[in-house]
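Before I ask anything, let me first share the structure, which is written out below as structure tokens.
What you see is the complex with one protein chain gone and the rest in place.
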Amino acid sequence: MAHAETLDAHEHGGAAATDHHASSNLAHHFDNLEQQREAGSLGMWLFLVTEIMFFGGLFTGYIIYRMQHPQAFAIASSTLNWKLGALNTVVLIVSSLTMALAVYFAQMGSRRMQIIFLVATMLLGAVFLVVKGFEYADKFEHHHFPGLGFQWTDAVPAGVSTHHIQMFYWIYFAMTGLHALHMIIGIGAMLFLIYYAYRGRYTPEYHAPVELTGLYWHFVDIVWIFLFPLLYLLGAHLTHGGGGGH
Amino acid sequence: MSEHIVSKKVYYLIFGALMVLTALTVWVANIDLGSEKLNTVVALAIAVTKAVLVVLYFMHVRYSSRLTWVVVAGGFLWLVIMVGLTLSDYLSRGLLTYPR
Amino acid sequence: MTDAMGTRVKFAHENYINANYGIKSWLLTKDHKRIALLYLASVTVFFILGGIYALVIRLELLTPAGNIVQPMTYNKLFTQHGIIMIFFFLIPSIPAVLGNFLVPLMIGAKDLAFPKLNLLSWYLYLAGALFTIWALLNGGIDTGWTFYTPYSTTFSNSYVVAAGLGIFINGFSSILTGLNFIVTIHTMRAPGMTWFRLPLFIWSHYATSLIMVLGTPVIAITILLVALERIVHIGIFDPRLGGDPVLFQHFFWFYSHPAVYIMILPSMGVVSELISTHSRKNVFGYSFVAFSSLAIAVFGFLVWGHHLFTSSQSVYAGMIFSFVSFAVAIPSAVKVFNWTATLYKGSISYDTPMLYALGFIGLFTIGGLTGLFLAALGLDVHLTDSYFIVAHFHYIMVGGALMGYLGGLHNWWPKITGRMYPEGWGRFSALVIFVGFNLTFFPQFLLGYMGMPRRYHAYAEEFQVLNVFSTAGASILGFGLLIPGIYFIWSMRYGKFAPPNPWAATGLEWRTASPPPTENFASTPVVTWEAYEYRPMEEMEVIGPDKRDTAQPAHGEATI
Partner (left out) sequence: MQLPRLPFTPEQASTVSTEVDALYTYLVAITLFFSLLVTVLIFYFAVKYRRRSENELPQPIAGSVKLETMWTVIPFLISMTIFVWGASLYFTLYRPPKDAIEIFVVGKQWMWKFQHTEGQREINELHVPVGAKVKLTMTTEDVIHSFAVPAFRIRSDVVPGRYTFAWFEATKPGRYALYCTEFCGTNHSGMTGWVEVMEPTAYQAWLAGGGSDSPAAQGEQLFQSLGCATCHRADTQGRGPVLTGVFGKPQRIQDVGDVLVDESYIRESITNPAAKVVEGFQPIMPSYQGQVSEEQLLQLIAYIRSLGAPQQGTTMTNSGAGQGEPTTTTGINPDAQRSNPLGPTSPNQIQGNAPPSGLSPQGRRSGQTGGGTSQTGGNSNQPRGGNSNQ
């Protein structure tokens, strides 16, 4: 093959307009901001994939044990306060909206609105954690924390072993705990964003950190979207409608 | 490929849909659909719908490159693989017949 | 630049090694090449540690009576040998050393996409390693590298949680490396470097990275659950609390089977490069070799249950997993045949890297084909947890992956250090290692079929003869490995200076100086040629500051 073969279209560098090497936001090893943004966004998505698999292990455990012990899970689930769960769902969805709007205003270049919505998102995240805290406190009080000291005082219907009730609780705590940890990390990231937004770092050209944190935040929201029905609502019809089974 | 800006109206619409679906999932959970499985399936279907809405609009995947689509789809596919093949063991345990 | 004696010389050009000095400039570096060297140093330490464990194991097995170490100690020996070799040596070896060094160079980028994450990943590796070392120093761990429950969660009285935490942290290092590679390969290729012009090394690292990203989180959560089970007894894997110990095996192998492909795929990538470079031929069936890597990565996720054939897994699930195990062998077969075909009508040199590569093909074939014995359900019942397994995976992991790593190190040593290793010693040691290896592990196939169980501290008399062979082989192997250990270090100081392209190879990494400058290339390279397009040396100009000796391949020049 000859030397003087025609060049393939430049893979990047097409967007010459944004190609200002001088920009302090451009890391030295990237050619331009577009490339940097693409890399960041792909990186974040891949990270979210690892998160899916991370939670996935717990989901698998949940599915298998729940299929084996549907009743125990339903009973344990009915002790959760689904109203608080629903409240938290709403809080998180609103926070997702505010996050989306924060990204929107970053894209538009409105510093003020951007900060407002970032703060709102952060506060909503905090509200979520506070509600969660109350729920946890309640569980601790009732000795429903799995492991040492777990107690189940209510009557257990036939066919249900308290082992499996405890099993539900460890899944509940592991999943919501891990989720809460993600929320805390998200709130931490929000603090950084607010600081830099305040400093005017983010422009319509460069706001990747806001966008990427947004992706992360929405992902955490999605995890909760699954956790809520699976943990809080799964036995509702059994305990409310009575009987169940067949 | 410059980024696509989603209008505020879309965000509000999606938000509305998410709220409605949340209400729906709570409502459905409290009625007995006859079998526990059906309740679960419905709950999961609603959750998946909500997740898809968030992914497509809040996370802008609808307007993103094919690569992003592949990454997202791949992530969920792998979750399905993990759950599915593990279940292939649990669901078929004891199916082996042998004379006693 | 050189003084009369050829010692204590400095490189003529500024490069990543002499760009700045001081311990800080290394520990805080974001340069992928320096991070690769940090990794090189750390995985070497762990390899030696793991190797020493192996030698003590072999020493114990010299005689049937378990009379050299206590049973408990023996259990710790093989557990720690396995954990160290797998998690702290083999998984990071090629990706984090050669991959880190070469991925940006090969695609014509200045660095990986996320240099800070790259450094972070080394620190995570270090943190994980320190945790594990701490566990080892405090008394060690005796569960086998597989951590089967309920032994690991309830019965073992060793440092499971600490060692597990080490692996957990190390997992994130692996995830970050994989993530970084994928993003880099997608977004940082030089102009003209299309997907099908990428070296096969890159394809295999891409496939490896997919596994790292998709699989590693699962081992992380699994180990976390084991730790929780141990500390607070949540019951997930404990039958006494209603859990299922076999679920652990599913989780563990969901990662650990794909992980064996994390170990072999990079090595396959190296071998593709070596075979091509040292026969000056384009790789036969490039796209088949490229896609077979992806196929291995994807199908590799569907076969984990072949480790559970006798563990009371459902026989039907066993059938699915067995079937897919055979399917996943096919892409490996495709690779083996394509490598062989590449040699046809080539210009084959007998340089050290090539010796390793050819050795790899043979040994990997044997290791892989014996994998088929294990994937055959009815036969695995007899073979599982016998020495046949031990032989199978050492043939692949030592005969395959390790040989690939060593071959790669030799091949790119001139690029990494700017110095040639002594070719004569290189060939000699490659031969010794090959002989020692086969003598160590071939007898283990026979032992396994005869029924000698693995993880046995003492064994029956009738197995002794073959075990003596194996131990003898291990000492030859250990001796053989010592030689490169010595001459590599020697060559860093006294080796002949390397030209930019000593093998007359085609990759972009050979178009810059040896060692490369910090930013890799003097200007962004523009790729106008296909992969493995061999041309006369004069036509392969160097895009780097150092244009010395471009036309002088260094073949066959033993400097010692």
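Assorted remarks:
Just so it is clear, A, B and C label the chains in written order, and each chain counts residues from 1 on its own.
Assume a residue touches a chain if its C-beta (ideal position, glycine included) is under 8 Å from a C-beta of that chain, and two chains touch if they have at least 3 such contacts.
The shown structure was predicted, so the numbers you read here are calculated from the model rather than taken from an experiment.
In the complete complex, the residue from C:15, C:42, C:153 or C:256 that touches the missing chain is C:153.
When you scan C:132, C:370, C:411 or C:429 for touch with the missing chain, the hit is C:370. When the full complex is taken into account, the listed residue touching the unshown chain is C:230, out of C:13, C:33, C:205 or C:230. Only one residue from A:50, A:71 or A:176 touches the chain missing from this view: A:71.
Take subunit C: the residues that touch the chain left off the picture are 66, 71-72, 74-75, 138-139, 142-144, 146, 148, 150-151, 153-162, 227, 230-231, 233, 239-246, 279-282, 284-288, 309-312, 314-315, 318-319, 322-323, 326-327, 329-330, 333-334, 336-338, 340-341, 343-350, 358, 361-362, 365-366, 369-370, 372-373, 375-382, 384-386, 446, 449-451, 453-460, 532-537, 553, 555-556.
Within the entire complex, the positions of subunit A that touch the omitted partner chain are 64-65, 67-71, 156, 158-161, 163-164, 244-246.
Quick note on the criterion: only the chains that are shown with their structure count from here on.
Where touching is counted per the definition, the chains common to subunit A and subunit B are C.
Contact tally for A-C versus B-C: the pair with more C-beta pairs in contact is A-C. Contact of a single residue of subunit C with at least two other chains is seen at positions 186, 214, 218, 247. In subunit A, the residues touching two or more other chains are 38, 42, 46, 49, 53, 56-57, 60, 64. Of all residues in subunit A, only 1, 3-5, 7-8, 10-13, 27-31, 35, 38-39, 42-43, 46-47, 49-51, 53-58, 60-61, 64-65, 69, 146-148, 161, 163-164, 166-167, 170, 174 touch subunit C in the complex they form. Here subunit C touches subunit A in the complex through residues 109-115, 175, 179-180, 182-184, 186-194, 213-218, 220-222, 225, 228, 231-236, 241-244, 247, 251, 519, 524, 526-530, 533, 539, going by the rule given at the top.
On subunit C, the positions that touch subunit B within their shared complex are 186, 214, 218, 246-247, 250, 254, 301-302, 304-305, 308, 313-317, 320-321.
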